[in-house]
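All protein chains of the complex are present and in place, except for one that has been dropped.
After this line comes chain A, so read on.
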Amino acid sequence: MAANYDYEEAPGTYDDVNRQDLGYDPNFVPDSVKSFVVHLYRHIREKNVYEIHQMYEISFQTLSNRLFKDTPWPSVDAVAHYVDNDQVFCLLYREMWFRHLYARLSPTLKQRIDSWDNYCSLFQVVLHRVVNMQLPNQWLWDMVDEFVYQFQSFCQYRAKMKNKTEQEIALLRQFDQAWNVYGVLNYLQAFVEKSNIIQILEQEKDGGEQFTATDGYDYSGGSNVLKVLGYFSMVGLLRVHCLLGDYQTGLKCLLPIDISQQGVYTSVIGSHIATIYHYGFANLMMRRYVEAIREFNKILLYIYKIKQFHEKSPQYEQILKKNEQMYALLAICLSLCPQAKLVEETVNSQLREKYGEKMSRMQRYDDEAFAIYDELFSYACPKFITPSAPSFEEPLVNYNQDAYRLQLKLFLYEVKQQQLLSGVRTFLKVYSTISLGKLANYMEVDEPTLRSILFTYKHKTHAVDSDGKIISNADLDFYIDDDMIHVVESKPVKRYGDYFLRQIVKFEGMITDMDRIKLE
């Protein structure tokens, strides 16, 4: 599972593996672990996906909590002979081993590099060999998610050059290919291409292929691994591009997945949330506020309904964290683009509870407002990275905050440009017609300035969507005739068609239920 994103990296020396935690013997294999790997190995060979999932999701967590609370699992060398030294199983075991390490402990530089090597080996196997396995979607998602997370973590770690020891610097110089951005992106891209997933999803639309219907699993004796990794890699690419600040390309990578429907991405809660979180964030940065609001609203409602069922799951904390972050992003979007009718009642009341006061302060556009935008953005944004290799020239500096500061600065810049819109909105709400001269007077600006403000209002409330069309997201609009402003308020549209459709389906359901009742 992708661990806590706020993970504080503690400095460690590179050969510290055994001293990491007192009393850790990598070669000691408790019986329960022996039993675990033997059974897991057997289930994988027998393609027993349900059992694999139980062991992966539940047994692994239970053993980790009981025996490996703050030590790593036994080394792969110690368990290899229990599983016929199977290469693929060992790579999978190591992947889990490192994931556990990142979650519970602080990885050393050497461990980070070794984890990269393991991913390379594992991915090479999947990409270039015929892999006859079926793994649960949860596991395949976790692999991609963790891969991107460790990349992000490495970039953050590497960017803090100031206190690096000589050994660390030497290792960084020596293994300069580890976690390099080209490698990460190219692996994700390779999965997408080799799995042919884009064509599969296309062909699925007219029944030519079966993928979503089987949740990605292969029921004709083949393997789901490459296909599903290819699928999740699209979400992985969206994530990486967001971390780099390239929102346009990120969204483009996600395009083959239709997020207005259920799909394999919704089969795993972590994937569903990660997809929508990044999709929404990218749209926010591209000023497509309405789109972001719509998607945040949907997912927040979904989380509200289902989170009780995930209380025991290892992803629970992450779900809650992302939930809070998306409320913050929703608060930002709604402050920049008031469209209250797009938000569901439940979500709205949660939003008011968490950010009601802050939102009213944000709409005042004074210094305090900017501080709140800053605060919410900083809390909710992804952990942006600087992908380039560090400079080893003296003096060594920490530049891990650079990427974040740039995105924040540009975001606040956009907010600042919208500063005067709130004022004009207040007046437009009150008048149905008003001359430019009069309004300029009330707003205490000259007419040319007022015209600029009105142009800004029009420009900022008419976004360019992904097809290049202009979409108005203004709740309050106007037009000018010579020197008279005419205000137009958009009426909420009654969606009769939708209403009837919903009722038809509902009643049909009721009739079916009633037919089933047998009177005793």
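One rule holds in what follows: a contact is a pair of C-beta atoms (placed from the backbone, for glycine too) under 8 Å apart; a residue touches a chain by one contact, two chains touch by 3 or more; residues count from 1.
In this section, contacts and distances are computed from a predicted model.
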{"item": "Candidate names \"Interferon omega-1\", \"Sodium/hydrogen exchanger\", \"Eukaryotic translation initiation factor 3 subunit K\" or \"Acyl carrier protein\"; UniProt protein name, chain not shown", "value": "\"Eukaryotic translation initiation factor 3 subunit K\""}
{"item": "Which residue of A:V130, A:V430 or A:I470 touches the chain not shown here", "value": "A:I470"}
{"item": "Residue touching the undisplayed chain, where the options are A:D31, A:D367, A:E444 or A:D481", "value": "A:D481"}
{"item": "Missing-partner contacts on chain A, residue numbers", "value": "181-182, 185-186, 189, 244-249, 252, 285-287, 387-388, 402, 405-407, 409-410, 414, 417, 448, 451-456, 458-460, 462, 464, 468, 470, 472, 477, 479-483, 488, 490, 493-498, 501, 504-505, 508"}
